[in-house]
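Selected chains only, in their assembly positions.
Every chain is named by a letter (A, B, C and D) in the order it is written, and numbering of its residues begins at 1.
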Amino acid sequence: MNSASAAASRWTGEEMQKRVAGRYRAERRFRFFGFFAIGISVAFLAFLLITMAWQGLGGFSRTEARLTVNFATSDLFLEEATLRGPEAQEAVASAGLEGVIEQAAVAQFGEGAGELFGGASARSLGDQLIEDPSLLTKKAELWIPLSSKADVAAKGEGDPALEKLLDKVDTKRVFNSEFLTASDATDASVVGVWGALKGSFLTILVTMALAFPIGVLAALYLEEFAPRNRWTDIIEVSINNLAAVPSIIFGLLGLAVFLNFMHLPRSAPLVGGLTLALMTMPVIVIAGRNAIKSVPPSIRDAALGVGASKMQVVFHHVLPLALPGILTGTIIGMARALGETAPLLMIGMRAFIASPPEGITQPASVLPVQIFLWSDEVDRGFVEKTSAAIIVLLVFMLLMNGLAIYLRNKFERRW
Amino acid sequence: MTLSIALVAVLLLAFAAGLFARRRAVGLRGGGARLNSLPGYHAFYVALWAALPALLLLAIWTPVQTGLIEQSVLSSPVGQKLPAFDLARDTILTEAREIAAGDREAGFNAESSELAPIYDAATSRYAAVGGSIAIVFALLGAFLSMRRIGVDFRARSSVERWVMGLLVAASLIAILTTLGIVLSLLFESLRFFQQVPITEFLFGTTWSPQTAIRADQAGSSGAFGSIPLFWGTAFIGAIIAMIVAIPLGLMSAIFLTQYSPPKLRAWLKPMLEILAGVPTVVYGYFAALTVAPVIRDFGIAIGVSSASSESALAAGLVMGIMIIPFVSSMADDSIAAVPQAMRDGSLALGATKSETIKKVLLPAALPGVVGGVLLAVSRAIGETMIVVMAAGLAANMTINPFESVTTVTTQIVQLLTGDQEFDSAKTLAAFALGLLLFVITLILNLIALRVVRKYREAYE
Amino acid sequence: MIETIVPNPTESDEPSVVDGPAKMSARKVGVFYGEKQALKDVSVDIHDDKVTAFIGPSGCGKSTFLRCLNRMNDTIAGARVVGDIELDGDDIYASRMDVVQLRARVGMVFQKPNPFPKSIYENVAYGPRIHGLAEKKDDLDGIVEKSLKRAGLWEEVKDRLQESGTALSGGQQQRLCIARAIAVDPEVILMDEPCSALDPIATAKIEELIHELRGRYAIAIVTHNMQQAARVSQRTAFFHLGEMVEYGRTKDIFTNPVQQRTQDYITGRYG
Amino acid sequence: GSGGGSGNAAAQMKVVGSSTVYPFTTAVAEVFQRANPGSSVIVESTGTGAGIKLFCEGVGGQTPDMVNASRQMKASEYETCAQNGAKNVIEVPIGIDGLTLIQAKEQAPLNLTVDQIYKALAADPFGKGANKAQTWKDVDPSLPATKIRVLGPPPTSGTRDSLAELILTKGCESDPAMKELKKTDEDKHKSVCTKIREDGAYVEAGENDNLLVQKVSADPGALGVLGFSFLEENADRVSPVSIAGIAPTEATISDLSYPGSRKLYVYVKGEHLAAKPSIKSFIEAYAKAWGKGGPLEKKGLVPLHDAEATAATAQATGLKPLDPSSLK
């Protein structure tokens, strides 16, 4: 019994207590550090998102001013009949509505008020005219969007002179639905992300359609089937190495292979997608291989033992169990592809394209490039549009990843 | 568009053939025999044979057809009158094609409207020919493969051979890409080395690509010593960024798998992954306008007089944050995949959670963790925007993190996207840098492969 | 059944018992794990109508040998098999041998229960499904039920067939693995300590199953339980330190072993 | 070539080239596309040199129809063009841009001369050894004792060329010896006159000019080098540095009295005109936009002056091919 109590005192003894306390402290430190790490990451993300939302939400709204236009007395050559006809759009575009607005503004708010209105104003006025051609004969009070410069001033960050002028104007903030439906433009007040969004969508579709299956298949081959020899070592190293190749070099490759050799169309989502697929595939392969490696061998044994072929083992058991990890690779790979600019610059996706692409072979821009270009625009109105476009990109990314994340959570298993 | 009809027809045919094959295989089984392979494999086998040769044919036919159509259109009376200048002719032909396809109503050129019907007719004619051949192929493939269906026929092995081929092909794409990259870098690099001695490039310690790219351009001399760039790359990407990303990423992963409630984890993990997808311009602005000034002031406060608002530290810190998800998500997956029995074994010995993590889970999850870290380093090496905006473009050889440095990739991007001329050392240097970076990462990867192989702990 | 016994312990190339053509026969089989030889010169026959038991101290190579018989050793990196093993007269290590079909014909129950992380039902249904043993859902249900019943697990799990196979107790997992193996109706069944985690009653059920199957299938079983070996088997092979020391009729081995080592082990004097 | 390339090549115009001209061309392209539904203009900013290289690769659907240039085409470049079949190059001057130096708004207005700038930035001023000037006072005792810190474009940028050409070379040649040097040793001259110091006084700030504006406005004492339009747009944050007493304004730039002024051009490939009639309308649209009070002026382009303006408008409709002998 002596030894028993000795043992007992050993675990409850002072020295052991001290040691345990120390270990607990280490545990708490460790846990705190974990919490701290995730806290920092999340705080940082929150900071980024909040700043972007703060700057970008303005991009989704625009300021409109009440303007009295007397069409009857203006020197506008437009007829009601044309406005009701099929050529209304073109008629309106060439009618010189800018001048009409400027006149009215100067008349109403005084000298310099012409600056208040710009491209978007004329467009909006044209739309309103087409909607209600009878306006042409009246003196009408209309809500007209401000020019981008005035819009910035109305939001309190622009020219003090304009701000002063705006005090006299009756304004309101409205949701700018055009931002989501229009495409790139040079006037910040009429830009939209639709073209770039569609371009990104098509590009990423091509990327996903290629990188995911190819990545998964390559990972399966390397991890499950490939004999361990020099050749597969070469493949393995070259895949790992591809992940470290700067993306711009993939752009060079795309330029050389897809444009100069295969003569695929420049600036097209097809080429962008192909290039990004080459860039994303290694990430998926690496993540996929790690996931496949962590499937316990006993599962393979079990399936082989009931007479499943290697292929069946892989596709029935290993792949589903490795899927969460593969999806993680896909998510971060796709996120990266979606936010990538450099290689796309090399294959011409930095072009100014004012209409959304119709297919994967049409010239298109993509969101990150659009953001990159807008961030370098002279016009101050682009600042909030840039942030707004970033928000759109992030939302797009989240939606795209949503499915993958759902699947990942669904397939995740502990054993 | 009859070719797409042929395509659909082939696919339908393959599908039907598959169904039929399945029926036959099931029928065989009904006769009491035990099939070598499941009926589904027979179906798949037949469908593959019906579809693949026909699709291959279509793939070859499509470009051939374009040429044939063009020839026949050009040899038509209207076509012969077209201008000889190829751009003008091509433009008209393209317009005609688009009108024929219904993509537009009229072209800039009057001839195109005349040509459209001819184009249309030729298209249907050749598509009909190609389509029928493809369908015949499909039928032949289906018929011949159908004859092999039998009790002893190893349909599964055959199908699996196809799949295996697919797997091998998928892996080979990596090799081809690598090859492509090497080739697209090699020739230009060789030209570079004709202008700049390779020893200077490899061992030189000044980088100043101010050399003239045209006879009359600014700057005339240039120094192409790549060492400061590689040092900068290592300093920012592999040292500072990793000092941020590895602990934060790893600890986040550990917290998520081991300490946080599963519900929270399901939310936090995708949140962290957003960090990887934020466009780098955003990080660049953040680094340059928010982080860099703070760091400069801090540097000056602690007495580093050379602290500048372009600093390696600012770029590295922000980059580290950006790549956290590469480390955290992959480590998270690998840790979560370690069997519960390992965890139990350790906990039952009286280990604390952190001891279990450090001594049992992490070693067992090592391949995944290392994989994630390697990906993160790779991403950091490839990053440009943050470096340009926050660390500057000056190639300094310094270990002072408050000073401005630049990286290989940044220089490559600058050289390639700026004003360029494809036979000056300045632009060619980008290719040489790319090649050297490629070789260096290759060597590092070889080492990493060895190390991981050595330390990997396989469970079970 | 009349057995002709030709005791010939000196003829090392032949198994000591020669009676009718064997379902499986191993000749001079050796296994290396890397450099280390884990098994050498094993020659054993497994007969259709008999149960063969492998006994021997822990670590002597029983599992290793069992894994040779359906080429499960192929999956261990560094494992190398020498010697001949034939199934129905065909060399199973020949290159034209279809390993998949071999494993379908030679089923295996592993020493450590390894259920798939799927539902209990799916665990058992997996084999029949990939081999196309059931055309309709009903047939499959029937196979699953029958297999679980034979493995003595049905009563315990019939209400929770959709629960995960990994949430079962150790013994239940073991029986699940047995059910899974017999569900594909193999010609030879290799069982590596199938009753190690089972209570006497469950053990009795499995033994009953073995008796029942014996007429139709060739069965090999590894066990540490001498009584069990004596109860269920007709042939016994005794392994020691990677060698097969003795192979013969169970009755003979247990009552009148030729080798001293066998004698010692069986009477518990070993070591 | 084959007509196999996809996309509606006929209605599509491709423009490449300078990033300085890019915003103006895109603005015109936008208006043009709205007025001509179905047409499409693809403008890509590649930098002047690379743009001209693409442009001069030959004639046909694969090559650009127009190139934006922030400087005149070089004779050597024209030669390449001609060799590749594009003999019919049409030059259209579109306006003037100013290379400006900026400083934070709250700083006392600075007035520099080109040779002061040269002395502050050159790596090897007048070939007399490495530049040791730390503060502006070291350059010229009349200047304040603030540290020299200039944020400007990297050597890969076209703006850097302009800086060297318009300001540094002029400053350098204020010393007659340097002018002499040009005749005797052109390489040496170029090195001495255009090489910028690399000890941290000159900060290569990448190509993002908005960032540069923000950095300068937050960093008292620092100067920035960028295009006039950015200065105009950010007049509330940064103020211009006068050069030789002349501040960059529309007026001083337009009459080229401000030293940093440079003309901008669009070059059109004459061979493509017949095949793509829309190019002509596009240039006409351009001409409509570049006038005084036009939309391009709002975007920061300084309109040409008097006679030059008339000549440019005439060229836009006449589209007369370039006379190679007029090139340098």
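We adopt the following convention: a residue touches a chain if its C-beta (ideal position, glycine included) is under 8 Å from a C-beta of that chain, and two chains touch if they have at least 3 such contacts.
Since the structure is predicted, the reported quantities are computational estimates derived from the model, not experimental observations.
Peer 1: How would the full complex read if you wrote each label with its copy number?
Peer 2: Chain counts for the entire complex are A x1, B x1, C x2, D x1.
The rule is short, and it goes like this: only the chains that are shown with their structure count from here on.
Peer 1: Is the C-beta contact count larger for A-B or for A-C?
Peer 2: A-B
Peer 1: Need the CA-centroid distance for the pair chain A / chain B, whole Å please.
Peer 2: Once rounded, the distance between the two centres reads 18 Å.
Peer 1: Rounded to the nearest whole Å, what is the centre-to-centre distance of chain A and chain C, using the mean of the C-alpha atoms as each centre?
Peer 2: Distance between chain centres, rounded to whole Å: 58 Å.
Peer 1: Distance from the CA centroid of chain B to that of chain D, rounded to the nearest Å?
Peer 2: Chain centres of chain B and chain D, defined by C-alpha means, are spaced 36 Å apart.
Peer 1: Please list all residues of chain B that touch 2 or more other chains.
Peer 2: Residues 156-157, 285, 417 of chain B each touch two or more of the other chains.
Peer 1: In chain C, what residues contact two or more other chains?
Peer 2: 100-101, 130-131
Peer 1: What chain-chain pairs meet the touch criterion?
Peer 2: A-B, A-C, A-D, B-C, B-D
Peer 1: Of all residues in chain B, which touch chain D in the complex?
Peer 2: Within the complex, chain B contacts chain D at residues 63, 66-67, 70, 83, 85-95, 97-98, 103-104, 107-109, 112, 208-210, 212-221, 284-285, 288-289, 293, 306, 308-310, 388-389, 392-394, 404, 414-415, 417-422, 426.
Peer 1: Can you name the residues of chain A that touch chain D in the complex?
Peer 2: Contacts found on chain A: 90, 93-94, 158-160, 185-187, 263, 265, 267-268, 348, 350-355, 361-363, 375-380, 383.
Peer 1: Report the residues of chain D in contact with chain B in the complex, numbered from low to high.
Peer 2: On the chain D side, the touching residues are 1-5, 8-11, 38, 47-50, 53, 59-61, 74, 76, 154-158, 160-161, 163-165, 168, 187, 190-191, 194-196, 198, 200, 203-208, 211, 214-215, 218-219, 271-272, 274-278, 328.
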